[in-house]
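Read the structure below first, then the notes.
Missing here is one protein chain; the remaining ones are kept as they sit in the complex.
Order of writing sets the chain letters: A and B. Residues in each chain are counted from 1.
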Amino acid sequence: MSLITIQQLHKSYRVGKQQQAVLTGIDLQLHQGEMTALIGPSGSGKSTLLNICGLIDQPDSGEMWWQDQPMDFSSTAKLTELRRRRIGFVFQSFNLIPVMSAADNVAYPLWLRGDSRAAIKRAVQTVLEEVEVAEFADQLPDALSGGQRQRVAIARALVKKPQLLVADEPTASLDEETALVVAALMKKLGREYGCALVIATHDDRLKPWCDCIYQLHQGVLQGGAA
Amino acid sequence: MSKQYALLVLLLSFTAGLHAHPALEVMDKMRLGTSDREVKVMTEIRLYKKGELESQRDYEVYVGSNRRSLVLFRSQAEAGQKMLMLDDQYWLFMPSSRRPLRITPMQKLLGEASSGDLSSLRWKDDYTVISEKQEGQKWVLELEAARSGVTYARVELLVDSDSLHPQQADFYLQSGRLAREAEFMLEKRQGRLVISGMKLQDRIQTNEQTLILYHSSEPVDIPERWFNPAFLSRETL
Partner (left out) sequence: MKWLYLAWKNLGRNRRRTLATLLLTAVAVLGIMALSGFALYTYESLKEASMRKEGQVILSHPDYFQREENTPMELGLGRVQQLQQELQADPGIDTTLAQINFDGLVSNGEKSTIFMGQGVQPESFQRQGPGVDLKQGRWLTPELSSQAVPEVLLGQRLAASLKVQPGDGLTLLGTTTKGVLNALDVSVRGIISTGIPELDARLLKVHLQSAQELLATDQVSQLGVYLQNPHQDKNYDQKIRDQYPELGVTPWQERATFYQSVRNLYNRIFGVMGVILLVMVAFAIFNTASMSVMERTRELGTLAALGTRRREILGLFIQEALLIGLLGSLLGLIMAAGLSLGLYWVDVQMPPPPGQTDGYPLYIYWSPWMAGITSLAVVLFAVLAAGLATLKGINKPIVEALNHV
């Protein structure tokens, strides 16, 4: 069963006095355990689509189902709750909270969930080891390299074992070697935790890891299983 | 009580003496009986408020020469008090104090104004006649204060045109306001007509009337020391 099903999704932005169509008639399915890439040049709408999947943006029209439940985009509270419990994010510029240590950053989603201190400690330790930044647990983000930061970010995204992982250009700020490492990591953990991964990228190097590849060109989606 | 003082000083000021308008001389003579000898006048002052007698006081007034007088307070309420007037200076002597208390012309009023002001009234010395008018049987004399310090700047005096006997006097303040109206009471005693008293109607505090009665007037010899404050503060008279 697919985790997310999107049908006939449209989105446009107002530019000046005109409506600019960004996404046109999008049909998409995301499956748990699979890594899906949305590829396209900048301005193609891939980020917008990604954001909608991650419930931080709303479509103008179309339908979306989470498992078999239709999505209600009108209630901010419901969307927030879903994100809180089921979705993890990885951002291009990492977006770690600068005043907290790596461990605390990773712990944050579990704080939100209300887990006990002991449980949090265990989970954080585990996932930090898995992304291999355990030795930097008490460091502040600005003491870490780009790659290390992104790994912490991935740890943060995965620590609560989300059903969906949304990553927007996760490797764009990284060098070649680190990029590959990060990609491999995401794939591995995605599989392990059974989450659906959706990545927006214009980086072709990620292709080998993906189970599905979609091309976005001027708001239209093409492609499918790799 | 203060009215009495004022009135007393009024009495004291009617000293016999000098050469002035004949009417003034006649008045002084009629009240004191003689114009040049020292006299003792037994005086009573009654104060009426709204027609009711409020207080009644007795005084022994010794009128000396050269504008000197001594008043001995004879009522029970004021027993032992004395007031001395030497020219324009006043002293009060209280039985419970050994100190002669000099009081200012303002303070001799000690409360109510008008009566006290009449105290400085020595007809011959204090006023000059500036106009005379005949009205039937009467002379209307306009008197003007002859020196500063006299409270009533102007007096309108009515006397009989033949005998010069005083009948009425109206006392006016500097501002022109009528302060008091006096009516002279004349009586025959031992063959002579004397001023036996004055009825005063206050025109400012209109519910007050005062009656001054001169019961007797006889010549006496007043010892010099009676006009000495130091003596008076020690002795009971």
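Assume contacts are C-beta pairs under 8 Å (C-beta built on N, C-alpha and C of every residue); 3 or more make two chains touch, one makes a residue touch a chain.
Keep in mind the model is a prediction, meaning the values are calculated, not measured.
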- Note on the structure: Where A:S2, A:T24 or A:N95 are the choices, the one touching the absent chain is A:N95
- Absent-chain contact - pick from B:M94, B:L178 or B:V220: B:M94
- Over the whole complex, note the residues of chain A touching the chain we left out. 51, 54, 56-57, 76-77, 80-85, 87, 89, 91, 95, 97-100, 108-109, 111-112, 156
- In chain B, positions touching the absent partner: 1, 77-78, 81, 92, 94-104, 107, 110
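Just so we're on the same page, only the chains that are shown with their structure count from here on.
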- Quick one: chain A and chain B, Cα centre-to-centre, how many Å? 122
